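All protein chains but one are shown at their positions in the complex.
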Amino acid sequence: MQTLINIIAQGLSLGGVYLIGALGLTIIYGVMGVVNLAHGELIMLGSYVMALTVSTVSFPVAVVLSFVLVAGFGVVLDTVLIRFLYHKPVASMLGTWGLAIVLRQTVILLLGPQLRYVALPIAGSFALGYGALVSWWSMLLFVVAMLIAVAIGLILVRTRFGLKMRAVTANSDAAESIGIATRNINRWTFALGCGLAGVAGALVAPLRTVFPGMGLPYLVGAFLVVILAGLGNVRSTVIWSLLIGLTFSAVAITRDDITATIVVWCAALIVIAFRRTSVVVSRV
Amino acid sequence: MDHDNATRKDFLKAAGAVSLGGALLAACGSSSSGSSSAAPATSAAAAGTTAAASTETIKVGLLNALSGVLSITEKSIYDGSMLAIEQVNAAGGVNGRMLEPITEDYASDFTIAVQKAQKLLTEDKVAIVIGGYTSASRVAMIPTFQKNNALFFYGTYYEGLECDPNTFYGGATPNQFLVDYVPWILKNLGKSIYIVGSDYLYPRTVSAIVQKLAKDNGGSIVGDQYFPLGTTDFGSVIADIGAKKPDVVFSNLVGDSTPAFYKQFRAAGYTPDKLPIAATVTTEVEVQAMGADNAAGNYMTSTYFQSLDNPANTAYVAAMKAKYGEDTVTHMPQVGTYDAVWLFANAAAKIDGDITTEALSAALIGATYDENPEGQPITVLANHHCNHPSYVGKANADGQYDVVATFAPTDADPFPSVIVPENKRPTCPTPFKPQ
Partner (left out) sequence: MLHFIRRARTADMRVQIAIGVVLVAIAIVVPLVTSSFVVGFFALTFPLAILALSADMMWGEGRLVSFGQGLFFAAGGYIGGLVLIGKQYDVSGSALSFLSEDTQQPLMDRVLQQLHDLAIGGVPIPALILPAMICGVVGLIIGMIVFRVASPEVYFPLVTLGLGVVGGLWFNDLSNVGASNGLGGIPSFTAEMGPQQDPIYNYMFNLAFVIVAFVGWAYFRRSRRGQIWRGTGDDAIRLEALGYSVRRQRVLAFGASAALAAVAGALYAGTSGYMGPSIAGVAFSAEVLIWVAVGGSGRVLGPLVGVLVVRWGQQFLSSNLGLQQSWQLFMGLALILVVVVAPGGLLGIRIEPLRKRLFERGETKA
C-alpha cells in the first residue's frame, strides 16, 4: 500500500514536470507550426532568473520575474528568428536547435558553467499515510502544473485572445482574411509559451540543479508527451503527461529508473503503432 | 528549380567549397609551427601569444572539455593545470626551458577529442598531453596515443581496472580510499547500506567493491540503484529508501544529479542524524551547488579536501584564489591534474637531451612532487599510478569538509585483489600492442 501511494504521489509530481514542458511546446506548434527545440533552454533561462534574483527579492516575485523576463525575451526571439520559421516544421527544428546552442553557450560565457543553488522556499515533507512521505515542493509542482493547464484551457476557451489563437490554429490564412492580426497572435502566443517555460524553470530550480545544460531532459520528456498526445491539444497533453508520469514512477519504484525509461519509450512506440488515424491508406 | 539537374553553378560551388576547405586546411595544417593556439582567456594577462617554432620551450598539450556538459567540472580541472604551468615557469622552467601550454577544447564530444588529440600529437608535437576527465574521454583518446607512440597523463580519480602503457594516472583508484572507508562507515554509521549511483563504470565498480567489503566486514546491502547521467528526479528512489530503511545511503552520484538528490532527500525529511549520506563524488564543487545546509552533516571520502591543513595546501588554495577569484573551489580531480603537470616537469628535468616518449616514460616512474596539496609528497609508481593518502570528511555549515578520519597512504592497485580474482590480474602496465 505504501508503494502504491508513493507511486501515485511521485507519478503525479513527475507528470506535472512533463506537463509544464509539453504545454509550451504544444501551443507554440498549434498556433504557428513551429517545433521549438529550444524549449529546454527557455526553461533553463527561467531557472537562472530565479537563481540570480531570489537572494534579493522574495520567491513569488522571482517567479513573476521569470515569467515576465522570459516572455519578453520570447518577443525578441520571435522578432529576430522565430517568425521566419512559421509553418516550416523541419526548418523550425533546425533553427531552434541552433538557438538552443546559442542560448546555452551564451549563458556559459556570461555566467560560467558551474552549478547553482536555489533554496527551497517550503522545505520538509508530509505523510500520506501508510508510511509514505512526499515533499511539499514536489506536490506544489504538480498543483501549479495543473493550475497552469487549467489557465491555458480557460484562456483558449473563454477569452478573445484564446478565440483568436484557436482560429489561427485551425486555419491561419482564413483567420487573416477575416481580420485577425495573425502576426500579433503568433508573437504573443510565442511569448506566452516562453513565459510558461520561464515559470517552469523557476519552480523546478529549488529541487534540481541550475546549470547551462539542464534543459535537454525537459525537452526529451516534453517530446515524449507530444508524441502520444498530439501537437496542439491541451487536454490530451494533460492526460498523457500524468499517464507517463505514473507509468514511469510505477516502474522506477518497483524496479529502477533505467528500466522505466526503456519501458516508457517502448510503450510509446507500441501505442503509436496501433493508432489508426490514417489519411493515406497504407498497404503493406 | 529541379534540383536533380546539376548546373555549372553547382559544379563551381561544390568543387570550390571542397577545394577551398582542403586548401585552407593544407595551408593551416602543413606549417608545423603555425597552428599552435593561444593561451586561454581566463587570466587577464594572457593575450594571444603565438608561439614561434622555438627549441627553448617545451610544448605541453592540455586537452579538456571547456564547453558542453562536462565543462562544469572539467573547466576547473583545466584551471589547476594552468596554475601548475605558471608555477613551473616562475620557478625557472624545466632546466631553463619554459613550458608552453597548448590548450584544446573537445567540447564534451569524443569524436572531437580524438581529433584534437591527433592534432596535438601530429601538428604541435607536444611532449605530453595532460587532461581528460571522465573515463570515457580517456578510453576514447588512448588509441590515438598508442598509434602515435605518445604519452597521456590523466589526473582524475577513476575506477581502476585499467593499466595502459601509454597512460599515467595521477588520480586515486578505489582501493586507495574504499578499503578504509567502508569499514569506517560500518563502524560509525551503521551496518545496512543503500547504494545509489550514476549509471556508468565508475559507480558500478565502486559499488561492486563496496558490496564485497561490506559483506566481508559484517555489513549488508539493501539496495543498489543506478541513474542515467543528468537525472535530476529522485522521487522514486527516495521513496524506496523510505521503505527499505537503511542506516546509511552510499552515494556515487555524479555531476548535476548530486545536488538534486541531496536537496530532494533533505526536502523529503531525511536529515543526516536520521539517515546520513556517505559519498565518493560529492566534492566541494557539488557542495557549493547544493547549498551548504543541504550538504552539512553528510560524509565524503577523498584523497584531498580544500580544508586540509598543511602548508602545501594553504599555498595552493591561496594561489588558486588569487588567480581565479575568491569564490574558487579546489577539489580532488583538479589537484590530481595539477600534480600531473608538476610530476611531468620534475621528470622532464631529469632527462638529458630530447624529451622522447621512451625517455619520459622511464623518467616518470619514480618522479616525485613534494608540494602536493594532499599533504604528502606524491610519487609515480612502476604501475603508472601514484600513491595517495585518504581522508573521511564531514560537511560543515560553511560548505567545506571537516576531516574526521585520516588513513595511511596506500599505493594504487588498479586490479585490487578484493574484487579481481587472482587468475585475472594482468601485469601492469599491460604490454604495448602496436596498432
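A and B are the chain letters, set down in written order, and residue numbers restart from 1 in every chain.
FYI, a residue touches a chain if its C-beta (ideal position, glycine included) is under 8 Å from a C-beta of that chain, and two chains touch if they have at least 3 such contacts.
Being a predicted model, the structure only gives us computed values, none of them experimental.
**Student:** Going by the stated contact criterion, tell me the shown chains that border the hidden chain.
**Tutor:** Per the touch rule above, the missing chain touches A, B.
**Student:** Which residue from A:L52, A:L94 or A:A119 sits in contact with the chain not drawn here?
**Tutor:** Looking across A:L52, A:L94 or A:A119, the contact with the absent chain belongs to A:L94.
**Student:** From the list B:A136, B:I221 or B:L381, which touches the chain that is not on show?
**Tutor:** B:A136
**Student:** Given the contact definition stated above, which residue among B:Q146, B:N294 or B:S307 touches the chain not shown here?
**Tutor:** The one listed residue touching the chain not shown is B:Q146.
**Student:** Applying the definition given at the start, please give the residues of chain B touching the unseen chain.
**Tutor:** Chain B touches the chain not shown through residues 1, 3-8, 10-11, 13-15, 17-19, 21-22, 24-26, 28-30, 32, 35, 37-38, 40-41, 48, 66-68, 103-105, 107, 109-112, 114-116, 118-119, 122-123, 135-136, 139-144, 146-149, 159-164, 199-201, 204-205, 208, 228, 415, 419-421, 423-426, 430, 433-435.
**Student:** Tell me, which residues in chain A touch the chain that this view leaves out?
**Tutor:** 35, 81, 84-85, 87-91, 93-95, 97-102, 104-106, 108-109, 216, 220, 223-224, 226-227, 231, 258, 261-262, 265-266, 268-269, 272-273, 275, 277-284
The rule we apply is simple: only the chains that are shown with their structure count from here on.
**Student:** Taking the complex as given, what residues does chain B use to touch chain A?
**Tutor:** Per the stated touch rule, the residues are 67-69, 71-72, 75, 199, 225-228, 230-233, 235-237, 239-240, 242-243, 256-260, 263-264, 266-269, 285-286, 288-291, 293.
**Student:** In the complex formed with chain B, which residues of chain A make contact?
**Tutor:** 2-3, 6, 9-10, 13-14, 17, 105, 108, 113-117, 119-120, 123-125, 131-138, 206-209, 211, 213-214, 216-217, 249, 252-253, 256-258, 260-261
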